[in-house]
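As you look at this complex, bear in mind that one protein chain is not there, while each of the others sits in place.
After this line comes chain A, so read on.
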Amino acid sequence: MSQFRTFILALVASFGLPWLCLIVIPAVKYQALTQVAYDKDTDGIEGLYPPAPINRQGQLVYAREGCVQCHTQMIRPTQLALDGWRKGWGMDQDARPPAPVRSNNMRDYLGEPFAFLGVQRNGPDLSNYGWRAPERALIHQMLYAPRTLHDWSNMPAFTHLYKERLAQGPVSSVALKLPKKFPLKEGYEVIPTPEAEALVDYLLSLKKDYPVPGDPAAVAAAPAAAKK
């Protein structure tokens, strides 16, 4: 019986060590993670970092639809991958920004109960989508009928997030402007449901490369839009 006990103790010790070091202690220490204030003198800007959390209601829709299967939300450092050099993947939307997009750290995901870092990257990374996002109507069009914008796209058409209804009177201000050849019934319009609006709010809130306090090079490189 003591052989059994030794065996169990050895299992506890061998698994317990990584369990403590990787899971339990970091989870406890995470509870102490908070926003950090910028220092006006060294950073040049005021406020807290990160300034604004993501839209949580929209994130619930993001989780429901399984967007993580194709989209990541994680910019990798330049020594590991090309993410930081891709056009439009950061705050600076210029064709060739002077500095690569900052790789993400834990505080960028503060306020999210679970960070949807992604499973595969079959579509663009979304961590800083809020900076390159077009107007709302176009985002809705991308969600409702992706192949009207990119005919090669494999993105599912989230038609259940929209209502097709008979247009009554003047066309609704939130109705999607779909191309003429899109097979929509005569007189019908497509309007977003509250879930779709929440999802778009969430996508617009995805801005994860605010400058890190105490990192002067990054702050200097960030354009004035950083204050938004």
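Definition applied: contacts are C-beta pairs under 8 Å (C-beta built on N, C-alpha and C of every residue); 3 or more make two chains touch, one makes a residue touch a chain; residues count from 1.
The rule we apply is simple: contacts and distances are computed from a predicted model.
Engineer: Given the choices "Cytochrome c oxidase cbb3-type subunit 1", "Phosphoribosylformylglycinamidine synthase subunit PurQ", "ABC transporter substrate-binding protein" or "Dihydroxyacetone kinase subunit L", state the protein name listed in UniProt for the chain not shown.
Structural biologist: Options "Cytochrome c oxidase cbb3-type subunit 1", "Phosphoribosylformylglycinamidine synthase subunit PurQ", "ABC transporter substrate-binding protein" or "Dihydroxyacetone kinase subunit L" narrow down to "Cytochrome c oxidase cbb3-type subunit 1" for the missing chain.
Engineer: Just one of A:G118, A:P192 or A:P211 touches the chain that is missing; which is it?
Structural biologist: With A:G118, A:P192 or A:P211 as choices, the missing chain is touched by A:G118.
Engineer: Quickly run down the residues of chain A that touch the omitted chain.
Structural biologist: Per the touch rule, chain A residues meeting the hidden chain are 1, 4, 7-8, 10-11, 14-15, 17-19, 22-23, 26-27, 30-31, 33, 62-70, 72, 74, 76-77, 80-82, 85-87, 95, 103-106, 108-124, 147, 150, 152-160.
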